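Here is the structure we will look at.
Heads up, one of the protein chains got dropped from this complex, but the rest are sitting where they should.
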Amino acid sequence: MPRTSRKSSEASFRSTTEADLKRHDAGFLLGLYRDMVRTRALDTRIEALYKQGKLVAGCYSSRGQEGLSVGSTAALRKDDVIGPMIRNLGSMLRHGIPMTMVLRNYLGRANGPTKGRDGSSHFGSLEHNVIAPISMLASLIPVMSGVALSFLMRKEDRVALTWIGDGGSNVGDFHEGLNFAGVLKLPFVLILENNQYAYSTPIEYQTAAKDFACRAEGYGIASSKVEGNDTLAVYEVTKEAVERARGGAGPTLIEARTMRMRGHAIHDDAKYVPQEMFDEWEKKDPIATFAERLRKAKILDDKIAKRIDDEVKAEVEEQTEDAFAQPPADPAHEIDEVYAP
Amino acid sequence: MPRTSRKSSEASFRSTTEADLKRHDAGFLLGLYRDMVRTRALDTRIEALYKQGKLVAGCYSSRGQEGLSVGSTAALRKDDVIGPMIRNLGSMLRHGIPMTMVLRNYLGRANGPTKGRDGSSHFGSLEHNVIAPISMLASLIPVMSGVALSFLMRKEDRVALTWIGDGGSNVGDFHEGLNFAGVLKLPFVLILENNQYAYSTPIEYQTAAKDFACRAEGYGIASSKVEGNDTLAVYEVTKEAVERARGGAGPTLIEARTMRMRGHAIHDDAKYVPQEMFDEWEKKDPIATFAERLRKAKILDDKIAKRIDDEVKAEVEEQTEDAFAQPPADPAHEIDEVYAP
Amino acid sequence: MSEITYLEAIREGMREEMLRDGNVFCIGEDIGTYGGAFRVTQGFLQEFGRPRILDTPLSESAILGASVGAAIMGLRPVAEMQFADFVANGFNMLVNFAAKAHYRWGAKVPMVVRLPSGGGTRGGPFHATNPEAWFARVPGLKVVCPATVRDAKGLIKSAIRDDNPVLYFEHKFLYRRLKDTLEGEVLVPIGRARVAREGRHVSLITYGSMVYHGMNVALELASEGVEVEVIDLRSLVPLDEETVLESVRKTNRVVVCHEDTKTGGFGGEIAARIAEKAFEHLDAPVRRLGAKDTPVPHAPQLEDAFAPQPADIKKALLETVAY
Partner (left out) sequence: MSEITYLEAIREGMREEMLRDGNVFCIGEDIGTYGGAFRVTQGFLQEFGRPRILDTPLSESAILGASVGAAIMGLRPVAEMQFADFVANGFNMLVNFAAKAHYRWGAKVPMVVRLPSGGGTRGGPFHATNPEAWFARVPGLKVVCPATVRDAKGLIKSAIRDDNPVLYFEHKFLYRRLKDTLEGEVLVPIGRARVAREGRHVSLITYGSMVYHGMNVALELASEGVEVEVIDLRSLVPLDEETVLESVRKTNRVVVCHEDTKTGGFGGEIAARIAEKAFEHLDAPVRRLGAKDTPVPHAPQLEDAFAPQPADIKKALLETVAY
């Protein structure tokens, strides 16, 4: 039996209607669309570069989850701080990270964000208010609580936001970090991307809980559930959470339902996922469905779509070229910066 | 403002009535009473030995929580396995650990259960189906899940039970262990002893959750709440949980409300606890209130009470003497047993 | 008899023990349906079924903690860390629970933790470390690091039969690179080093991936007239000190080498023991070789500059011989 979603009632996952769409500015909506397109274009290019043997190692795709990253990040101010995980390429782009930074890192360039020391999108940039994750899942949750704590201490009205997977949410740090944030009412938002699988492991083997959002109660914090492929709905629930956080009402745990449309990483053919499940979710593709809605609302048409596509294509070309033009990582400086001076 | 309890509705914490009491066999009820008296007597003796400078180091009292340990352990079969924490002296005694074993350990004797290598009630005995804790709180939760896993693998109808404090429940292992047990539907029961404080830290600084039992939902497991000083109620909810576990219906998290009536350890005068709080909880003393109920039900009278007291006194005397008669730990064998042969 | 790889040898060893002893079971992330990130347990789910092959939630501390509990009850869990690096998340269970149980209260903890470790595969800071020294310093744990196909099989079997917690570091670089033909029951005792190559000019004390590189270098040097004795420790705890000292007493010159970072790596322990116990036999300083004291870098040219390369080993050996 192909599984398609969590057991909890369908209705409780928020989605938006055409009326909701109309409440928003066309420019804003087109911006969301554009950033999703940018994300997929870069993702697709990275996959292509992998196949051409150009990357240092493997790559992780966020295909099918672009709306979740872009929609949630769109709810933030630029001075809010994000801690993107491996499937939040869209968050990085939306928060201002130029494509070349990502590409330089995938290519192991000397003046990439990690100088070749780490790979893929595994980097941060304080200039862009982006904290780098480590591979150990859920570690970012206590760390981003600490970022939020710095806002509390300095009386800044900024918010910290990060993401976690259905798998990663079972690591102890999820518990310690959320509980800590709850007791201090920190301006912190955690989005749980329930994309049905953790590597090869389906959610049924991850937890017996009926959903993940209910865990919020155990920390005395707010929660909500949202259709992760409804980009606007993701934006809206995140916006509410961010406002709550900024207003001093504490953290929120948002469960977003979506689907990982590729293998865990490029080497994984995801044969363990029933094809029907991919088929069904393909119909809910966040970009296609959002485009469709924008067209219906007369915000998008062929001409605008083509313009955006062309611009994005040009951006990817230019940024890829830029990345390739950079020098490779330099072993001469290898041991230089283990310590801050 | 002295705090007296969690914010969650009073009614939801189970307690028993006189009718409930009557459903039980008098011998069984007197057994509970007796084991509580034994626990307090041993606890009191250990405190006295400390004051006489006879212990190797400090000691931890479970005064005021005897009913919780005894009542919950009474719900088990002897072949069920417990993982007692530092305030579960009563569980150890009820599960068959002789007093001298505890005393020998407090006195660092060569033929105590740890041969002087560890102290206090920090020991286990496979012969008695008791697993030793480590100091790192909540570590026992995954470990006892593993004990329960062994029952599942071997198709044994045994149950694993352990306890955790309001403080310790915020360690990541609580989350990992309970979630693991939940997904495998393990025969596992966890009793959260909410005794209002973790060392000097009141529960408000431990979590913003309205109670601890609600965390069960996040793992898809059963839960219940009980007045921890109502020994019979503790017995009953534990019994239900144990039967659920034995029947294959998976783990239960039980929150028991009680009060730590001493400092964290003997050196701690607990000045940070409002006196009113001690006063109020003193009235709910599990032994005094249970005795009172037994008397009302004509199960206990002065004569029986005296007989039990005398027997227990004699037991403590004899066991203490026995412990003192043992040789001190012997450094000659110090490095012998780091590894199993 | 056909050739099998180092990786297949681990699988074979586990499978044989699973068949031999019903108490043995496997536990870890993605080890069932997927057969493990490196496919070490491929086919096991089909053969042994659930729960003996147990796909777990993403929870290292639960995996290790549950293994401790099951082991105390007499089962023999073989836990897989998806990468050795992730053991940092379940560290406490090993160093405090598993390691101290027997000493404290006589409880046996017959569990194995498999840790795919090491670099050379561009894994970067979190997928390429060699964390064995964290554990080799913990009384109560045993630590083995197989470097050959035979030892991969023989040590996993011995680890499973051991009544103590054994950390089994399997090197990712060797997984598919090494091949050998094994016949009959292969059991390799824990705590016994192997003279991988005899020589008289200098001893190379090493383990893990550096045995592979060291043997190649020794071969090359032999053609240049320098006879290197290569000692493959195989087991760090217990350490076969006598085989090490014997070699040093014979060659009077020694290089200690590992892929782990140099400062605080287990090579310090080995060098210190040699310096103390074979002082009179040393004609040259005990030379130590390890990776640079940085996290493991990702880009190939950086990783190669980070970890000891054959050329570095050769240079150290020649300098020690020439001293």
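General remarks:
Here the chain labels run A, B and C in written order, and each chain numbers its own residues starting at 1.
Keep this in mind: a contact is a pair of C-beta atoms (placed from the backbone, for glycine too) under 8 Å apart; a residue touches a chain by one contact, two chains touch by 3 or more.
From a predicted model like this one, the values you see are computed outputs, not experimental measurements.
Considering the whole complex, the hidden chain is in touch with A, B, C.
The missing chain, though absent from the display, is touched by one residue of A:Ala57, A:Met144 or A:Leu232; that residue is A:Met144. When the missing chain is restored to the complex, the residue among C:Ala88, C:Val195, C:Ala222 or C:Leu245 that touches it is C:Ala88. Listed residues B:Ser12, B:Thr44, B:Thr201 or B:Gln275: the one in touch with the omitted chain is B:Thr201. In the complete complex, the residue from C:Phe25, C:Phe38, C:Trp134 or C:Tyr207 that touches the missing chain is C:Trp134. Residue positions on subunit B in contact with the hidden chain: 56-57, 108, 114, 116-119, 122, 134-137, 165, 167-168, 170-173, 198-201, 205-207, 272, 328-331, 334-335, 338, in rising order.
For subunit A, the residues in touch with the chain missing from this view are 81, 113-114, 117-118, 122-126, 131-132, 134-136, 139, 141-150, 152-154, 160, 172-173, 176-177, 179-180, 183-184, 337-341.
Residues 85, 88-89, 91-92, 95-96, 99-100, 103-104, 125-126, 133-134, 136-140, 237, 239, 256, 261, 263-269, 271-277, 279, 282, 284-288, 293-295 are the ones on subunit C that touch the missing chain.
Everything that follows uses one rule, which is that only the chains that are shown with their structure count from here on.
Taking each chain's centre as the average of its CA atoms, subunit A and subunit B sit 45 Å apart.
Per-chain Cα centroids separate subunit B from subunit C by 41 Å.
The distance from the centre of subunit A to the centre of subunit C, with each centre set as the mean of the Cα atoms, comes to 37 Å. Residue positions 172-173, 176, 179, 183 of subunit B each touch two or more of the other chains. Each of the following residues of subunit C touches two or more other chains: 56-57, 59, 61-62.
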